[in-house]
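Questions regarding the structure given below will be posed in turn.
A single protein chain has been omitted; all remaining protein chains appear in their positions.
Chain lettering (A and B) follows the sequence in which the chains are written, and residue indices restart at 1 in each chain.
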Amino acid sequence: MSIIRSLKQLLIVCLLSLPVLGHAQANDEQAQSLLTQLADASYAQKGKIAGEIARSGDERARGWLEAFSAGKLAKVEDSGKFVIVLSNRGRNWTVQDALTGDDLGEISRRDLDTIRVNNSLRSEIDGILSVIDLTVNDADKRLEAARGLRGNVDEAMAKKLTELMASEEDADVKATLDEALAIYKVEEQGDIGAVKTLSGSLNSEARAALNSATYSDDPALKQAAQDALASIETKLKWNRAAETLYFGLSLGSVLVLAAIGLAITFGVMGVINMAHGELIMLGAYTTWGMQQMLPGQPGLALILSIPAGFLVSALAGVAIERSVIQFLKGRPLETLLATFGISLVLQQLVRTVISPLNRTVVTPDWMSGSIMVNEALSLTLNRLYIIGFALVVFVGLMLIMRKTRLGLEVRAVTQNRAMARSMGIKATKVDIMTFALGSGVAGLAGVALSQITNVGPNLGQNYIIDSFMVVVFGGVGNLWGTLVAGLSLGTINQLLEPWAGAVLAKILVLVFIILFIQKRPRGLFPQKGRAAEG
Amino acid sequence: MKIKKQITAGLSALALSLTVSVSAPVAAADEGPIKVGILHSLSGTMAISESTLKDTMLMLIKEQNENGGLLGRKLEPVVVDPASNWPLFAEKARELLAKDKVDVIFGNWTSVSRKSVLPVVEELNGLLFYPVQYEGEESSENVFYTGAAPNQQAIPAVNYLMNQVGVKRWVLAGTDYVYPRTTNKILEAYLKDHGVADDDIMVNYTPFGHSNWQSIVSDIKTFGSQGKKTAVVSTINGDANVPFYRELANQGIKAEDIPVVAFSVGEQELSGIDTGPLVGHLAAWNYFMSVDTDANYDFIDKWVAYTGKEDAVTNDPMEAHYIGFNMWKEAVKKAGTTDVDAVKDAIIGVSVPNLTGGYATMMPNHHITKPVLIGEIQDNGQFSVVWQTPSTVAGDAWSDYLPGSKDLISDWRKPLHCGNYNVVTKSCGGKSEVAAE
Partner (left out) sequence: MSYSQSWLTRPFTERSTQIFLGVLFLAVMVVSVLHLVMPEGSALYVSSYTVTLLGKYLCYALLAVAVDLVWGYLGILSLGHGAFFALGGYAMGMYLMRQIGDRGVYGDPTLPDFMVFLNWDSLPWYWHGFDMAWFAFIMVLLAPGLLALVFGFLAFRSRVTGVYLSIITQALTFALMLAFFRNEMGFGGNNGLTDFKDILGFDLRTDAARLGLFIATGIALAVGYVICRAIVTSKLGRVSVACRDAEARTRFLGYRVERVQLFVFVVSAMLAGVAGALYVPQVGIINPSEFSPLFSIEIVVWVALGGRATLYGAVIGAIIVNYAKTVFTGIMPDAWLFALGALFVLVTVFLPKGIAGLLPGLKKKTDDESEAPTSGKEATA
């Protein structure tokens, strides 16, 4: 929904220049008195005063209401001047005179009294502003405004909407307005005709209205509402199934991303890399660092983090390989011990150097919100991107392993190190490259995870065990196995969750893995041939 | 229940009229510096929350030393790291009390760590100040609870939603451990007392660090579209909150539609989240960084100066430590010694200013009085206070809404001197050997 929010913000900018609120120029005195009333009123009265401000015809009113709704309209304590807060971080806030629009520089938070707002006021103001938005030229914007109105219509607004509907040309906007009005009519007036309008709707406000109508004393209305709900319910069932599948795929792709780097370092090289989680963490912190370096451009920073995260983790991987793992050739078990030590050090390093607290990673606008397939089924955008990203990373890795010289050499060295060396392959170099590749991919996972979870020192620990499960379940040394394992474990988990609950679902998945390994002791896709016995 | 209330009231009145006379024996240990133990995890999963509390204590101690120390002696902090490992908490508490011989401990965050430390502190007769909101159902002679009990956080928050926002349907979502379980039990009983039907309550528990909230948020959405105003009461802990709020935002649940009121999300947790999409969701605490008082602004200035970070945030448990430290200080001054028994007696009834413009008083049940504030999340990671209790609320160790504890009261003054006195059977239950002292 933050798409709506950002659209709204755009809209505000456009609208500020439009004298939609009236033509009369109100004087500053009147404005000051209205704002003072607003500041001193109780929450219950504030809505009324906001309405007065909107009707006052002052063309600055829109800006005030927006600022008020965002909690950014404030009064300077000693001068009684009203200001709009431009930046409200830290102890000193940048402000602008609400009446003259002059920049007033920074004022200490101590000297400012913010005019308080709460949720119900905010939605009231949103309603007031939506009605205004319905008169703009852009049909898409009108549609957004109309959608926002559903469930928020009151008597005064209903009249206005009926008028607007008559002059509305766009069919979608009209239908949505019709629905908004119908919701109001069902809820407030018990209108049976309106129930018909709502009968095919998947909108949750419409369902809410119908639901409340089923408690009605009027048997005809009750019956009509129940019928309408029943028809909606069948539609919903399919949407829910699709939604669960989507949830499963998205969880699965997260698992694949987290595990696929490990599928290389552990699966191909045989290094039990307990620091894998921390390599993921480094990728996530790189994203954070990038966003710090490019303030105001979270999207660009995120895109740049993809190569940067890969590089940072790959370099860390090279450092680990050169400093520790190369000395443990032929002692794969001991890599567990050493990398466990490294993971402790890396975690504490982040705690000491950066902070023990989580870091904020901003989701860029184009990644937040969701795509609406229909009213009941929306696909969250960040997860959609991650599914896509996981597939791209997977295909990329497959190509590297199958089509490049490096891939060929990696496979050769894994299958028979001595033979590969005697054919002139520099095994040491291949080791470094492989470990760097696996670590770099872990970094990529970190970049993606920064968009859905905490970026903190514990990030890695939360994924390390799941990653090992996925790699082993899929069959060590098989990238396809990792993909299938990740996606299927994710889907199983999400299918179980609705009836088993989150904890039990996870336990059941683990038991499933244990039992599955009894049946297929080498995972889904066992490695064949001599290397498998190694 | 009525009897209990009357007795509580009577005892409180008695407390005010009692003057505490303490003899101040000057022992050999009373020379040297006064040792203050700090028992907060600096590594492991809880470091994220607890490490700032360690810094808060160090700041308070430093400031006190600059002002001449206490009883003419310097304060010396003793910091240990229990590493988010519960048995290690007990071990470190023992180390602080038996080896380092600290005079007081400030520490713990999770319930389990407190439960782990409790027997040690009782056995070695130490003093522990516990700064975090918790599930109640406990009153130890040696522990002072400066965080909120359920009646100082959960119940006022639900009242606000019920009366001011008109919420009719409730989702109680929490992490599966004792604090959410108990709080939700209390809330369920409370809601049912107020006429909420079983069908209108949905309870959901998730494991620690839960990160995949897709289906739960979707369920909440469905639950909320039944035509009655719905709210989520969240006791989701720590790390699980970021993915939870992200999922809420992405699935388009706005605070105007289904507000979430959280008991474990403060400024520090929000500092790790992009709060833009969360504006309007609520939290209930006894302190917010945005509180408009001079005491608070001064505290923030000191904290920023101490940490050297302009964006450093303060939060409720930090205020609890601030209050706890000042109470202990006053009690030591009043007793004229750091002797544990003397301080324990002296501290009951001590009042110190809190940061929200009022006073906090130590009650005979070792809980303190606090105002309850409801705040809405702002886009700058702060809360804006939308409602607060008209006066402070005294912490209730034993909930009135749980069948097992509704007859229990706690009063550590003589002659009752009991943490779990049953007003029906007129006996000090359980730990009779303590009561017999």
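As a working rule, a contact is a pair of C-beta atoms (placed from the backbone, for glycine too) under 8 Å apart; a residue touches a chain by one contact, two chains touch by 3 or more.
What you are looking at is a predicted structure, and each value in this text was computed from that prediction instead of being measured.
S.K.: Report, in label order, the displayed chains that the undisplayed chain touches.
M.R.: Over the full assembly, the chain not pictured touches A, B.
S.K.: Which residue from A:V95, A:I115 or A:M274 sits in contact with the chain not drawn here?
M.R.: Among A:V95, A:I115 or A:M274, only A:M274 touches the chain that is not shown.
S.K.: Could you tell which one of B:S43, B:Q152 or B:N354 touches the chain left off the display?
M.R.: Spelled out, the listed residue whose C-beta touches the missing chain is B:S43.
S.K.: Can you say which of A:I53, A:L161 or A:A338 touches the chain missing from this structure?
M.R.: Only one listed residue reaches the unshown chain, and that is A:A338.
S.K.: If the hidden chain were put back, which of A:A145, A:M401, A:V476 or A:I492 would touch it?
M.R.: Result: among the candidates, A:V476 touches the missing chain.
S.K.: Which positions on chain A touch the chain that was left off?
M.R.: 270, 272, 274, 324, 327-328, 330-334, 336-338, 340-345, 347-349, 352, 461, 465, 468-469, 472, 476, 503-504, 506-507, 510-511, 513-515, 517-519, 521-523, 534
S.K.: What is the set of chain B residues that contact the non-displayed chain in the whole complex?
M.R.: 42-43, 79-83, 85-88, 90-92, 94-95, 98-99, 110-112, 115-116, 118-120, 123, 137-138, 176-178, 181-182, 185, 205, 207-208, 402-405, 408, 419-420, 422, 429-433
In this section, only the chains that are shown with their structure count from here on.
S.K.: Using the touch definition up top, name the residues of chain A that touch chain B in the complex.
M.R.: Contacts found on chain A: 1-2, 5, 43, 70-71, 88-91, 109-110, 113-114, 116-120, 122-123, 126, 151, 204-205, 207-212, 243-244, 247, 250-251, 254, 347-348, 351, 356-363, 368-370, 378, 380-383, 452-458, 461-462, 493-494, 497-498, 501-503, 506.
S.K.: Quick one: in the complex, what on chain B touches chain A?
M.R.: 42-43, 45, 47-48, 51-52, 165, 176, 204-207, 209-212, 214-216, 218-219, 221, 224-228, 239, 242-243, 246-247, 249-257, 259, 268-269, 271-274, 276-277, 279-280, 292, 294, 297, 300-301, 304, 310-311, 376, 378-382, 384-386
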